[in-house]
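All protein chains but one are shown at their positions in the complex.
Now for chain A:
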Amino acid sequence: MASDVDKRSHWETAAASSLSVDPGNDRSDSPAPALIQGMEPGASQDEAMFVHAQSYEDLTGEVEGMEPASPGLEGQIENMEEITQDFSKLSTQLSVSSSHSDEQSREAPCECGDSPPPVIQEADGELHPQDDWYQHQKHVFVLSEAGKPVYSRYRSEEALSSTAGVMMALVSFLETEKNAIRSIHADGYTVVFVRRSPLVLVSVSHTRQSEQEIAQELLYIYYQIVSLVTLTQLHHLFQQRPSYDLRRLLSGSERITDNLLDSMDTDPSFLLASVRCLPLTSGLRDAATYCLQQAKAKSLVFSILMSAQQLVTLVRKKDQYLHPIDIHLLFNLVTSSSSFREGEAWTPVCLPKFNPSGFFHTYISYLSHKPELLLLMVSTDREDFFTVSNCKKKIMERLEKRGTWTPLKEALSNSLYDVAQVGIPELRHFLYKSKSSRLFTSPAMTAPYNTEVEQKRLVSLYQYLHGRAHCSSHPLTTIYHIGPQENILAWVTEAFELYVCFSPLGTKSSAVNGVSRLLRWIRKEEEKLFILSSSTY
């Protein structure tokens, strides 16, 4: 895998000099960002509202006092051959025949700069019973350590039960290192295992994501399951009965997990481990924040307004910080079910990064459907529904009384901004993440990215570049990726991450130029694009 880094026509270190800016610049005068964290466009002026989250921190950091994970498989396991054998068994069960899978002519990662996702050619008129396998780029399975199926993304229960044995055999190699990530490449598939006792998560995919990216997604699935049952209960159930069938307890939640996996293919929030901020004039945002602040209750920890998967504002209890993963899980929960659309919901939710041992009670209610505006309030007291519900009433009353409601709704109905506003002709799309605020901003995906296929393709390119930039063995600060359909410049500094998509006609120097103009524009608009101060009750 590492070889493809060298083969590419990238400028890497060379670009850094043309992109670097004077770190001594003062925030207010400087249109260009300083490279110091906390000074970049979008950085919060006081403390941040989110827990600091680094890419892959869960993959490399210590988790609950367990052994640190060691990513990568290279040369660490003697039984590599055995694994490969086992995997061949597995893959023949996954594919009808290995020759068939060769026919899929998946492009090797080193030349797949812009190849569309592998398209599955059906042999004329022939229907294979397991063709479903080909139609999906990424299968995800969750098993218990005893090998009991817990979740399967495409409900391929049959395939799961017939492969569970093989998977468990593979997983047994992980026995020594509890949180290790392991991966195997064979037959055009990448199999990634993540073990988080008492669960084992497996992905079988043919995407261009790095192992780390895939492992990060598997961890999201792990956290998703924890958020449904709490870690304490999960451990307890399997300690009592290692052969416990968790599916019973998770029944009805499959849609939530499915939705999370689908979102990770189209929404860069997960990739960036940060929260997308809804652009709003600071006056309106402050007014909305004020209304949330005023409607406080003893048991409330967080009050959140969200619209279309974007954060409008968040008010938190003093000294309490939400983790981007937890807010992603909350957003995913509310968008994965239409059951929240009417009335008021009061739902136990565990926020695994905030406190994995217990449930919070979350109040969920739509303030408006068109445009979408959702109120989420996280409470520590499950008996407190009516108090919290009363807070909603106060919030609505105050928004209306202060004349915030109508302009807010107006702003929400066209909350997505067009990349044309930036005024850089070749610029098509970008992601900009402020590391200190854990917020990111991104324009609407307009033509040519206005179809789902193209959106997924662009996100998978971002994933690919993100993976390369954060590769643990070869991290890169700048990558210029030239492709037939677009060029992308990725720039990762101490203070921000930027992925900028240009038309394929542009040149490298126009891209560098474009990036500094873009950063200047973001600085100019930062009050609107970001939430610059974090509010408490």
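Everything below uses one rule, namely that a contact is a pair of C-beta atoms (placed from the backbone, for glycine too) under 8 Å apart; a residue touches a chain by one contact, two chains touch by 3 or more; residues count from 1.
Everything below uses one rule, namely that contacts and distances are computed from a predicted model.
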Chain not displayed: protein name in its UniProt record ("Geranylgeranyl transferase type-2 subunit beta", "Ras-related protein Rab-24", "Dynactin subunit 6" or "Cytoplasmic tRNA 2-thiolation protein 2"): "Ras-related protein Rab-24"
Sole residue of A:333, A:431, A:459 or A:515 that reaches the chain not shown, by the stated touch rule: A:333
Sole contact to the chain not displayed, among A:37, A:197, A:232 or A:347: A:347
Missing-chain contacts mapped onto chain A: 228-229, 248-253, 255-256, 333, 337-340, 342-349, 359, 362, 381-387, 389-390, 393, 396-397
